[in-house]
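Starting off with a structure, shown below.
A protein chain is absent from this complex, but the other protein chains hold their places.
On to chain A.
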Amino acid sequence: MFKIAKFIISDLIKNWIILLYAFFLLLATIGFFLLQGQGDKAILGVLNLTLMLVPMITVIFSTIYYYNMYEFMVLLMAQPLKRGSIIGSFYLGLLVSLGLAIVAGLGLPLWLMHPHWVSLVLSGVALLLSGIFIGLALLVAVWVRDKARGMGFALFLWVYFVLIFDGLVLLMMYNFSDYPIEKVVLYITFLNPVDLGRIMVLMQTEAAALMGYSGAIFQQFFSEWWGLIASLLIMLAWAFIPVAFSFRMFRDKDL
C-alpha cells in the first residue's frame, strides 16, 4: 500500500492545483497578519477563510482526482494487489499531499507569525477537515459512477456543511429561543465537522467572550481538556466513518 501511495504522492506534489492551493493559503495567511496586525483578529480572518476554502478545494480536488485516475486504478487492479490497498493508497496519497499543502501554506506561517496554542489548534483543525472531506469525496466518487453527478454530489456536501447546516441551526435557535437550548446546540454542532472546527478554534481566542450565554457554555466545554479531546475524537470519527464506508463499498464494486 505504501509503495503505491509513495508514487501517488510524488505525482500529486507536482500537481499545479495543489501548489497553487498551498501558495494561496500562504499568501492569505501572511496577508491577514499584515493587514490586521498581530493576534486574534488575524486568526479569526484566517479561520473563516480556512473553513470555507479547505473543505471546498479538498472535496472538489479529491473527487476529480478519483474520476481521472479511474483507468490507472483499473491497471493497478490487474496487478497482484488487494483492493483495499489500492483505495487505501489513494486516500493516503491525497491526505499526505493536501496535508503538506496545509502545513506549508497555513501551519508554518501561522506558527512563525503567532506562536501560540491557537495557531496549533487552527492548523490541526485544517488538517482534520482535509482528512474528513477527502473521505467524503471518496465515498461519493466510489458510490456514483457518473463523473458529473459525482461532482454535483460532492459540491452539494460542501454547500450543506458550510451553508445549509448553519441556516438550519439558526432557524432552530430562532424558533426555540425561549427554551434553554444551549446544550442542545452544542450537541448539534457535533453533526457538522466544519462548525465543530470553528468552535474549537474560537474558544481558544478572546472572541468567545462576545458570544453571551451560549459562548460561556461552549467555553466551559471546549476549554477543558476533556472537551477538546472529545471534540477531537468526534472529528476523527467524522474522518474515519466515511472512509471506512468507501473502502467497504470499493471492495464489492464493479470497476
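Note that in this section a residue touches a chain if its C-beta (ideal position, glycine included) is under 8 Å from a C-beta of that chain, and two chains touch if they have at least 3 such contacts; residues count from 1.
Throughout what follows, contacts and distances are computed from a predicted model.
Asks: What protein name does the UniProt record of the undisplayed chain give, "histidine kinase", "Response regulator", "ABC transporter ATP-binding protein" or "RiboL-PSP-HEPN domain-containing protein"?
Replies: Of "histidine kinase", "Response regulator", "ABC transporter ATP-binding protein" or "RiboL-PSP-HEPN domain-containing protein", the absent chain's UniProt record names it "ABC transporter ATP-binding protein".
Asks: Of the residues A:K3, A:R149 or A:K183, I need the one that contacts the missing chain.
Replies: Per the contact definition at the top, the residue touching the missing chain is A:K3.
Asks: Check each of A:L20, A:L34, A:M77 or A:L112 against the chain that is not shown and name the one that touches it.
Replies: Checking each option in A:L20, A:L34, A:M77 or A:L112, the one touching the absent chain turns out to be A:M77.
Asks: Where does chain A touch the missing chain, residue by residue?
Replies: Residue positions of chain A that touch the missing chain: 3-4, 7-8, 10-12, 14-15, 68-72, 74-83, 252, 254-255.
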